[in-house]
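Structure in structure tokens, see below.
Presenting subunit A:
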Amino acid sequence: MRLFYENFPFFCVFLGLLCGIVTTLIRDGKKARYLTLLMLAVCAVLSGVVFAETARAGRCFSYAMGAFPAPWGNELRSGPIEALLSMVFCLVMIFSLLGGKADLEEDILPEKQNLYYIMMDLLAASLFALCFTNDMFTGYVFIEINTIAACSIVMAKDSGQTILATIRYLIMSLVGSGVFLFGVSMLYTITGHLLMPNLLPAVTKLFSNPAYDYPLAMLAGMICVGLAVKSALFPFHTWLPTAHGSATTASSAVLSGVVLKGYIILLIKVMCRVFTPAEIGSLGVGSVLLVLGAGAMVYGSVWAVREPHAKRMIAYSSVAQVGYIYLGLGLCTTMGIAAAIFQIIAHAFTKPLLFVSTGGLIDASGHQKKLYFLRGAGRRCPMAGVGFTIGGLSMVGLPLLAGFVTKLVLGRAALAEGIPQWQMIVALSAIAISSLLNAWYYLPAIVQIWKGGEADTDGVVYSHEFVPSLSFKAAVVCMGLAVILLGCFAHPLIELLTKSVSLL
Partner candidate 1 sequence: MKTPLWYQKLLRWTEGDEPGLAEPAAHVENPPQPRAEETPYESGPSLLQGAGGPINRVLTKVFAIFSCAVFALVMLATVAYLPRFGDQGNAPVNETSRRYIEQGVQEVGATNLVTNIILVYRGFDTYGESCVLFLGATAVIMLLEVDSKNTTRRDRALLRRGDELDRITRNQILGHVTRVLMPVILLYGLYILCNGHLSPGGGFAGGSILGGALILCENAFGVEKVRSFFNHHVYHAVKVGALILYAILICYTIYVGANGLPNIMPLGRPGSILSAGIILPINVAVGLEVACTMYAFYTYFGRGDL
Partner candidate 2 sequence: MIVFEYLLLIGLLICAVSVNFTRHLLPTVIIYATFGTMLSVIWLLLRAPDLAITEAAVGVGIDTILFLLALRSMRRHDGGKGGEEP
């Protein structure tokens, strides 16, 4: 008889799917919203319990989906890291939905709001599945659910811009999942397994046979490239700024905070459970990820500096932040992976905070989206202003905020023993340049929103009385607190992550 809490990952996934299906019958957007929030809260509690139990016992468990164990049936598996990440995802989704509520009600027609929440439910379910899955093909199926749901929440606003952004997003995503599935098929052809616990020994055995060097490198590359396309790693990021920049606030927050991370978690699992990090490093895939990550950090920041549109600027900053995660993964060490996971958590709170508060600032400036017109918006809506300031400073890397800890941990991982010198130089210089560029565009933006007076062109004053709702305030306060807490008390969390990477 297994422990009861081991059922919880399975409950999370099915709660999400069931809520989505039931929501079809609820025509009222408000009730659908309550149901979604309730579901997310329940799942957060369930994952929290799993996290507490597994972290206390320092163990992980696998859960056969049905009567048939590993090589025959599907399996879920959870340790502290998976449970923690799924809890963070739930919380971030709740805060994003609360914070973006006003925009959402404005952007989406009342009769179609329930459809939006269906997408949110299934998005949550697919994220849980990606967190907990122990099977490559299940990973593929839930990647596809994730893709449709993510594309739909972009297009929910239903303007020409967003539909165009959606189809570009859809096509790039499909390229990504196609390449990923081809990699998985090759893996199946040469190993005969799809479940990760059986893949690991099979792949290790193949590594000793030089005849398979070439296919192994190829399929590892394909799986990584497929997931990188979907998580917008640097040369494949072209879809991201328009998709994240033009969607409604809640969608932007969820997409950049959570959806990008789901694919990266699957990649981490592939790195740790199908291959080992050392094998990924020896195939050369790690170095490629590292270089691309460093490229993304610089490139994303440079384009963010040039972008006048506030939300798109933040979206470009996401490109850079995803680069940080890949930089950590590319080091192929335990510390690097722990740093990447910490960055996932830190960014999951910081970026939605920025998007939600920018949404508030934009509302306070008469729906003008250019940064120039946001002048003085922080005074008109102090709550949003404070949120933006905290988020921006965290991105710049001010000590005691989450972004600073990320840079610190990544730097430490890059300086550790056994890292080749060129990787060290690339990583450290990328971190330095990227921090500098972040300061270059976030600080002026922060100054701009606190400046006195109102921006006016041709005598038109773009100021607007904006009274933030309670849910907006709650969301900004919670996410702001999370960023500060992650910055101040990061030490135990990082220790826990480093310890739990071996349990992945």
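Everything that follows uses one rule, which is that a residue touches a chain if its C-beta (ideal position, glycine included) is under 8 Å from a C-beta of that chain, and two chains touch if they have at least 3 such contacts; residues count from 1.
A word on the picks: all candidates are chains of the complex that A comes from, given by their letters.
Because the structure is a prediction, the values reported are computed rather than measured.
*Asks:* Which numbered chain among 1 or 2 touches subunit A in this complex, counting any copy?
*Replies:* 1
*Asks:* For subunit A, which residues are in contact with candidate 1 within the complex?
*Replies:* Touch list, subunit A to candidate 1: 1-2, 7, 10, 14, 17-18, 20-22, 24-25, 63-68, 71-74, 109, 111-112, 115-116, 118-119, 122, 125, 129, 135, 137-138, 141-142, 144-145, 148-149, 151-152, 155-156, 158, 163, 186, 188-193, 198, 202, 211-212, 214-215, 218-219, 235-236, 238, 241, 303, 306-307, 312.
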